[in-house]
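Following: one structure in structure tokens, then a few remarks.
For this view, one protein chain was removed and the others were kept in their places.
Our next item is chain A:
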Amino acid sequence: MNIKDVENLANLARIELGEDEKKEILSDMESILEYVKQIEKVEVPARQLAGGDDTKNEHDLINVWREDKPVQRDFSRDLIISQFPDSKDGFLKVKKIL
């Protein structure tokens, strides 16, 4: 890993980072990745996890769906709107997109 990789990740994550912090994150990442790398040693089955194959075992996870129909919710519209950083006539206002 190098500084360019950190910059690329910060860009993907939409976080601005200062020069010092980039260096710090690079060194932290190296020590954390060094630690987590130990899982390479574990042998695991090649099968796919949860989703689409026929080799599921009893611990496999399943998706839980609900019917797609409207239900009564107690969200407060006023509270939601009052927290918009910028708004106009009850609508959220954002910078020009195109």
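Quick note on the criterion: a residue touches a chain if its C-beta (ideal position, glycine included) is under 8 Å from a C-beta of that chain, and two chains touch if they have at least 3 such contacts; residues count from 1.
To be clear about the criterion, contacts and distances are computed from a predicted model.
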Inset, instruction - Report the protein name recorded by UniProt for the chain absent from the figure; options are "Transketolase family protein", "Glutamyl-tRNA(Gln) amidotransferase subunit A", "VWFA domain-containing protein" or "Fumarate reductase cytochrome B subunit". - result: "Glutamyl-tRNA(Gln) amidotransferase subunit A"
Inset, instruction - Against the chain that's been left off, what residues of chain A make contact? List them. - result: 6, 9-10, 12-17, 21, 25, 28-29, 31-32, 35-40, 42, 44-45, 49, 57, 59, 64-66, 73-76, 79-80, 82-86, 92, 94-97
